[in-house]
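As you look at this complex, bear in mind that one protein chain is not there, while each of the others sits in place.
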Amino acid sequence: MLIANNLCKVYQLKERKGLFGPKTLKEIMAVNDVSLEIKPGQIIGLLGINGAGKTTTIKMLSALLEPTSGSFSINGIDGIRYPQEIKRIVNVITGGERNIYWRLTARENLEYFASLYNLPRHKLNDSIDELLELVDLKEAADMPVERYSKGMKQRLQIARGLVNDPKFLFLDEPTLGLDVAIAKELRNHVRHLAEKRNKGILLTTHYITEAEELCDWIYVIDKGCIIATGTPSELAYSTKMNTNILVSIPELTSGVKKEIYEIAKVHQAKIEFQENTTDVSVSISAQENLTGQLAHILTSNGLPILHLKIIEPRLEDALIQLSYGGDSIERNISNCESRSYKATS
Amino acid sequence: MKEIFQIVRAEVIKQHRNSFHSYGVYFTLLIWPIVVFFNAYYSYKPFNLSQGPWNTFASQEDIIMFLITGFLGYISFKSLLQSAFYMGHERINGTLETIFLTPANRIAIIYGRAFGALIENIWMFSVFCVFVTVWIRRIPVESLIYIPISFIVLIVSAAVWGGLMNVIFLFSRDASFLMAVFDEPMILFSGVRMPTFVFPIWAKIISALFPLTYALMIVRPLLIEGSLSASLQGIYKLLISLLLIVSLTLWLLKKAEKNARKNGNFVFY
Partner (left out) sequence: MLTTMLATAKRNYYIAKRVFPWSFIVQRIVIGLYTVLFSYFIYHYMFRGYLDSRFETYTGSSDYITYTILGVSLYTFAVSTLMNVGRSLMNELREGTLEALLLSPCSRKGYFLGNLIEQVGRSFLEFFVVLIVGWLLGAKLLNIKIEQLIIVLILSIFSFFSMGVSLATVMLRTRDTYITQNTLFIIVSLVCGISYPIQYLPTWLQVISHVLPLTHVLELFRKVVIFGDLLWHHWILIIKLVALSLMYLLFGFWWLSRVEKQLIEKTFG
């Protein structure tokens, strides 16, 4: 289990005005009081726009960076005291085509990195074969990486990230720049790693669909602070985004109209009626899902429902709202006092 | 210890696979040094060997032997400077960070890189040197034993130097300045092309900063005169120098890593 408590990271930037001007120290709070938990077999999402502090968080959790304050432990090992021990049981996979040697083959890359993890030599070849099989690079294993396609390079990155059989895996925007099909394939890999191999996975991404599809739990980070947490659907609802219902019925009596207005009043919903040539369409937008109540009114008045469409709030909209304002949610980034908005639906 | 050996081995293999692959290396590691060696040889031509205060060189062969040993030492040291220079590429490619993501022993990586580059880089020029020495028939049979000893002295001292270079390049942004600072002065002040004992005192002080100076003090008497006793005085100087360099390397490495953990990069200033 990975537990991080109140992690903070302050970068000090030295700036110089002109060539010989005085140096000024500028402090940047990259991560501010982040706490999170990852259990084995779980996929946890860390969502945020660029510069939100995702990568810095990952670097701290992988012991590359020392937190300015706060603490974390992985399987009971104190991450700040024993960075080398942490490095043995975690690994990071970054999106893009860097971080591997292009002039080496896949096998040579893996041999090298495996050696840095001090894998015994007799085990090394077997586990490399296994990894190559896993990421489906067995046939291209002895070809220099520079001849690989983007997707192959990305798969090799995954194999590299698994070379020490980490207990926890941090994926930093792994699908960045990949085309749809390859990204999907990669997501399947990730799910497999969590479900079948029981790895705890932290995934940062700004593709919302990816988080919606994969994550069991999501932390939304913005300007270094966790501003919301929850399951993907909880988050979507919790941001007080509206559910839209579109119904078409053959006709609309004034009685029905009145009843609909009444529930709208109770739930502060927005209503629109539109009379078409053959039918009437009703659209209701409210924070709660009013489908049941609406259906009840219609059926009890003997009105058949010709067409029904429910548009539920999406995580993407929630994230945009969370990151770019939206007054409906309480957020206080400047001092992060109400630092996490816990979803409770 | 086994762990360190494994990492050194992995670094050596990686370097071989990653950088020793193009025709370019035949230029940088064989043709250029040979041409520069001849350039140095002809630089002696305008002078009168029999006059002057030192009488170091009795013949043209003496000059060739002096220069060839000097250049062999220089190539060993210089090739490590170059491989350290490539550390910058690893930073840009992101592989440096991937290395630091692993728990691998940092010292092993630093020296692994140095050894990896060294053996790779000097064998061609060494063959040339052996060829030249055999051709001018200068090595007496009884001092053949000194050839492996000299190689060991050069390799060990160059690797220690290379470790320091690796650490320096680990946290410097613009390394090309450092190339200028270390490369050219080393040729002049370490006595690659000219014996250091003729130097004025200020130049001798600068010479003392380069371990190559001492390595050549040991290797030259061994190979040119076949004299073990003459080389002995260089040995303790070399040992002290290497010891100082290793401590400096370890101290800088610690500092660099601490800095990296704090600021997220290996850049110091």
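In order of appearance the chains are A and B, and numbering begins at 1 in each one.
The rule is simple: a contact is a pair of C-beta atoms (placed from the backbone, for glycine too) under 8 Å apart; a residue touches a chain by one contact, two chains touch by 3 or more.
What you are looking at is a predicted structure, and each value in this text was computed from that prediction instead of being measured.
Chemist: Using the contact definition given at the top, list the shown chains touched by the missing chain.
Modeler: Output: missing chain touches B.
Chemist: Quick one: say which of B:Ser43, B:Ser59 or B:Gln233 touches the chain that got left out.
Modeler: B:Ser43
Chemist: So one chain is hidden, and I want to know which residue out of B:Val8, B:Ile109, B:Ile122 or B:Met194 touches that hidden chain in the complete assembly.
Modeler: Of these options, the touching residue for the absent chain is B:Met194.
Chemist: Residue by residue, what part of chain B touches the chain that was omitted?
Modeler: 24, 27-28, 31-32, 35-36, 38-39, 42-48, 51-54, 56, 174, 176-177, 179-180, 184-185, 187-188, 193-195, 198-200, 203
Convention: only the chains that are shown with their structure count from here on.
Chemist: For chain B, which residues are in contact with chain A within the complex?
Modeler: Going by the criterion above, the answer is residues 3, 6-7, 9-10, 13-14, 17-19, 21, 93-95, 97-104, 109, 260-264.
Chemist: Quick one: which bits of chain A touch chain B in the complex? Just the residue numbers, please.
Modeler: Touch list, chain A to chain B: 11-12, 56, 59, 62, 64-66, 83-85, 87-88, 91-92, 94, 98-104, 108, 111-113, 115-118, 121, 160, 164.
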